[in-house]
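A single protein chain has been omitted from the complex, and every remaining protein chain is retained in its original position.
Chain IDs A and B follow the sequence of writing; residue 1 opens each chain.
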Amino acid sequence: MKIDSSLPLEYSTEENRLKIFGFWIFLGAEIMLFATLFAVYFTLHTRTGSGPDGAEIFELTPVLLETFLLLASSFTIGLGVHAMRLGNKKAMMTFFIITLILGLGFLGIEIDEFFTYVHEGATITTSAFLSSLMTLLGTHGAHVTFGFFWGVAILIQVARRGLNPQTANKAFIFSLYWHFLDVVWIFIFSFVYLKGLIS
Amino acid sequence: MSMEELFHPLQEPMILAAAISIVVGAVVVVAGLTYFKKWGYFYKNWLSTVDHKKIGIMYIAVALLMLFRGGIDALLMRAQTAVPDNGLLDAQHYNEIFTTHGLIMILFMAMPFVIGLMNIVIPLQIGARDVAFPRLNAVSFWAFAAGCGLLNLSFIIGGSPDAGWTAYFPLASTDFSPTVGNNYYSLALQLSGIGTLLTGVNFITTIFKMRAPGMTLMKMPMFSWSILITNVIIVFAFPVLTVALALMMLDRQFGTKFFAMTDGGMDMLWANLFWVWGHPEVYIVILPAFGIFSEVIATFARKNLYGYKSMVMSMVVISLLSFLVWAHHFYTMGHGVMVNSVFSITTMAIAVPTGVKMFNWLLTMRHGKIQFTTPMLYALGFIPIFTIGGVTGVMLAMASADYQYHNTMFLVAHFHYVLIPGTVFGVLAGYHFWWPKMFGFRLNEKLGKAGFWFIAISFNVTFFPLFILGLDGYARRMYTYSASTGYGPLNMLSFIGALGLAVGFALICYNIYYSWKHMPRNEKADVWDGRSLEWATHSPVPEYNFAVVPTVSRLDEFWFAKKEGRDITAGKIEKIHMPNNTGTPFWTSGFLFLAAFFAVFSLWIPAIISMLAVFGFMAHRSFEDDHGRYISVEEIMETEKSLRGDK
Partner (left out) sequence: MNKKLSLMFLAFGAIAILSGCEPLTVFNPKGPNAQTLSNTIILSIITMAVILLVVYVLFTFMLTKYRASKAPADYEPPHEEGSHVLEITWTVIPIIIVAFLAIVTVKSTSTVETTPEGYDNKEPLVIYAASSNWKWHFSYPEQGIETVNYVNIPTDRPIEFKLYSFGPITSFWIPQLAGQKYAMSDMLTTIHLAADEVGSFMGRNSNFNGRGFAEMEFEAQSMTQADFDQWVKDVKANEKPLTEEKFKELLAAEHVGRSSYSSTHLDFSPAPMAHGDMDMGGMDHSDMDMSDEDMNHEDMDHSTDAESTHSH
């Protein structure tokens, strides 16, 4: 395997470059997935049946907290990749751990949010609006959850094997995934919560 | 669910007979493998392979099996409707059959056939040693196979889906389809859809990043172009299906209200989601056929493909437009003149680039030297017959006219006139064309030609009458009709045609057996005097594809190299890096199958446990430190020497 040391570790082999390119294509598919979920949401979000609408159940505080946590985690993973590029394994791992903890915090608040809705009688089966809201949020949350476990697996591999072309490649691809989820969240925050609370 | 409910389909004698024959078949295979002590070989060389060529062969094997099953469905339908008030099949059984016929033919016959040919040919055509992600490729196949297996299980255990391959809501909701049939639908299609999506990622990366040195995109063979564009469509269309199927499962099994008749649900939403995926899907199966025809026509007219740039451009335009036409599948849904007009225009617009391709194929033949081999016959049969499908498509595109055509046999005739002369002829042409490359011997020409003529003529006898019946008010998906309608004679004619089609396909299957027994082995590598790189390597192809990766400077480099007396594969042999086989994709998909199976019956705990096993395998794969192996120069030279008799 030829290693091009003029490139960052994650790009340094042919296989690595292929994997990063392939992952971008996969992100294209993920964009279509979330676009479809958004389209479903926008089609159904006024169809509340006998249940509540967004303005009645959305609470700004937890949503702002979730946003802060997720955005901060994108920042910390950026720092982590930067540290990785500098070859600083310890700093990279520290930033990645913080990222995952922030993600866990996000998930905790979101789970609490869902429990609150259910407690108020707004369940996924109450109306088309709620079905589409919770499926959109839930899919995003499921992606974050999967990401958490994926991130842990990568951390273990970096801890054991150090920073090499393979582990760097995995960590970088994971960061792409994590940033993507953050971008999706920004859309959710703006077009689901904010829009729902304003109108 | 009681055992009786679970196995209720077996109460039908025909289903029981089919189930028994499947079980017997499976027992024979298992017994054979055990007796000949081939389990090890089978696992090492097929179940755990990551070789794109072997994966392609497995795809095609499944496709042929499914062609058989879907064909039996078709024969049963045609037999039932051959005479009015026929009692061969009752309504429920007929409904299950036309549903599975559609699902199987499109998703488990056409798709794997196309993806199989894609797998075998693309790396060879672009001068690559493998696809970008060989292990992911294996996952694609096994996930597809799991979905295929799951759907095929339905007719024995629990009952087939019966709401049409389009599964419109509310019909497909638990209110009107309470059995698990449509759970099989949402889960089996989801599984195979994952496989297809991963294929999309794999082949886009392969074609963009792994072409032979000097092969710019505009110097790539037309089949490779068609596959690149097809996979872009896959990446953008399949996620929509993923969402639609997930929402279907949620509605059916968790009581959500996406497509419900109450609480704000919108049944029309399903139709929209389904067809936003569904229309690009039919372009996914036709564009590769177009690519195959480009190769075959150029090869057997012994002339370069006319209008290369136009041919590329037209496929790009078709793929873009394919996402803008979906509402033409339900012009009658009452959304008004404006919306229908827009979609009529976008739909008719697709005829323009398609026509461009037709004329370029015709002009390729002009001044050519046309040889009527079996693959060429399929390509030639395609031109006049598919055009009928194409022009009836333009007719259907006119929204007002569609108010009379919609849901009639006219529509059924149209789509069979594009799918069979298009996709099926395409894959049959490709299959005959590339068979010697895969296996080192040719399929018998006489049998091949006989198969073609039976199919081509019988196809028209089967489906042309349906245009007339549709215009006479005969709706589709009707299990019977009364004698007073007068639909009898043409239906009988159609049935006779179907019998002819059966003979044609039987000849194709027989050809495999006959050729395997009688055709000479050690066929030369360049059987047809071909134009593209796959013909430059041996038949059958060694594991590493090319001992020396050829350098390319123009389109059809191999063709010109032959004219100039140059050996395109000459060069220094170096050790070659190959990935190792792995059983993980097979096992992962096995547990995915189990998870989906349990989910069909709402057995959530076993389903979750199976999914945990899937995640376990994924984690195992992540922690794996397998960097493949090297094939030494000595080994390569040995292999080349032993294969060189072919050249």
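What we mean here is this: a residue touches a chain if its C-beta (ideal position, glycine included) is under 8 Å from a C-beta of that chain, and two chains touch if they have at least 3 such contacts.
Quick caveat, the model's predicted, so the values are computed rather than measured.
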item: Listed residues B:37, B:366, B:572 or B:641, member touching the removed chain; value: B:366
item: Option touching the unshown chain, where B:56, B:71 or B:159 are the choices; value: B:159
item: Given B:50, B:82, B:276 or B:399, the one touching the chain that is not displayed; value: B:399
item: Residue among B:422, B:465 or B:500 touching the omitted chain; value: B:465
item: Residue touching the undisplayed chain, where the options are B:263, B:281 or B:557; value: B:263
item: Option from B:40, B:87, B:334 or B:565 whose C-beta touches the chain left out; value: B:334
item: Touch list for chain B against the chain that is not drawn; value: 5, 8-9, 11, 90-92, 95, 159, 163-164, 168-171, 175-179, 261-268, 271, 301-304, 306-310, 330, 332-337, 340-341, 344-345, 348-349, 351-352, 355-356, 358-360, 362-363, 365-372, 380, 383-384, 387-388, 391-392, 394-395, 397-404, 406-408, 453, 457, 460-461, 464-465, 468, 471-473, 475-481, 486, 489-490, 493
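Please note the rule applied: only the chains that are shown with their structure count from here on.
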item: Centroid distance [mean C-alpha coordinates] between chain B and chain A, Å; value: 34
item: Partner chain A, residues of chain B touching it in the complex; value: 132-133, 197, 200-202, 204-205, 208-210, 235-240, 242-244, 246-247, 250-251, 254-258, 260, 262-266, 269, 273, 276, 577, 615, 619, 622-623, 625, 627
item: Complex interface listing, chain A residues touching chain B; value: 1, 17-19, 21-22, 25-26, 28-30, 32-33, 36-37, 40, 43-44, 47-51, 124-132, 135, 149-150, 153-154, 156-157, 161, 166, 170
